[in-house]
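Note that one protein chain is taken out, while the other chains of the complex remain in position.
Lettered A and B in written order, each chain numbered from 1.
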Amino acid sequence: MIQQQHCLNISATGRGFYNITRDVQAWVNETGIQTGMLNLFVQHTSCSLMVQENADPDVLRDMEMFMSRLVVDGDAEFLHRDEGDDDMSAHIRMALTQISLNVPIINGRLGLGMWQAVYLYEHRTHALNRHVYLHILGE
Amino acid sequence: MIQQQHCLNISATGRGFYNITRDVQAWVNETGIQTGMLNLFVQHTSCSLMVQENADPDVLRDMEMFMSRLVVDGDAEFLHRDEGDDDMSAHIRMALTQISLNVPIINGRLGLGMWQAVYLYEHRTHALNRHVYLHILGE
Partner (left out) sequence: MIQQQHCLNISATGRGFYNITRDVQAWVNETGIQTGMLNLFVQHTSCSLMVQENADPDVLRDMEMFMSRLVVDGDAEFLHRDEGDDDMSAHIRMALTQISLNVPIINGRLGLGMWQAVYLYEHRTHALNRHVYLHILGE
């Protein structure tokens, strides 16, 4: 049984979904692990992870529409407004989704279903460099 | 330290909660692992996992009432409607709950609290066969 760690860097260009499945799989390939457990951990409080459909882009558009309606930017009741209208809403969006995700590794591949992809979900509206820490354990 | 994997099949008969605790424990028993970490991973984007109370069925009924009010089937702003009014709402319900869940194994048992059970939460309204991938690592 071995373990390896890697920090994945993502250049987010604003609010939205970034498909990181291919980059994560590329690193898993490098480790050579065939059976194991992969963890992805976001080291921020204003972006998150989401497994979501990989086919129709309307799914991601509707997901974002729903989130922006549920968590209103610049909500009049927010006290925390240091960095603008998308600051506190980003913290709440993160809290309602995932910052840590485990995916089984099966025959060297992320054990995703046919219609699943792993996305970094950026909640801030401006460009940011993001870190997703990868940990794998297996053989 | 050893690891094992297994695909659990669940015949969901429509929207609602399916208690899978007993089936998962039965597989853990087969592995013989006494101390370890179990991961459950849903390989779909329209059902999810939820740890919830195992006693009063009104808890599950109220949970579903809340979700159906929060994420309205056939919302007029949804673009993704390929498979009916429960299609996009199912993707959002999944995103607000869990598709990956880790549970410690303590003395050969899922380390759940006294009032906890693990449910598959089906969000589509028609019958579907669902896969929950199980991974265990321990000794």
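Here, a residue touches a chain if its C-beta (ideal position, glycine included) is under 8 Å from a C-beta of that chain, and two chains touch if they have at least 3 such contacts.
Since this is a predicted model, take the numbers as computed values, not measurements.
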* For the chain that's not shown, point to the residue among B:59, B:72 or B:128 touching it. => B:59
* To do: Provide the residue numbers of chain A that touch the chain removed from this figure.
  => 1, 3, 5, 37, 39, 41-45, 70-71, 75, 77-80, 82, 88, 91-92, 95-96, 98-100, 102, 131, 133, 135, 137
* Structure fact -> Where chain B meets the left-out chain, the residues are 1, 35-37, 50-53, 56, 58-59, 61-63, 65-66, 69-70, 96-98, 101-104, 106, 111-116, 137-139
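Note that only the chains that are shown with their structure count from here on.
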* In degrees and to the nearest 5, what turn takes the CA positions of chain A onto those of chain B? -> 120
* Structure fact -> Chain-centre distance (mean CA atoms) for chain A and chain B, in whole Å, is 20
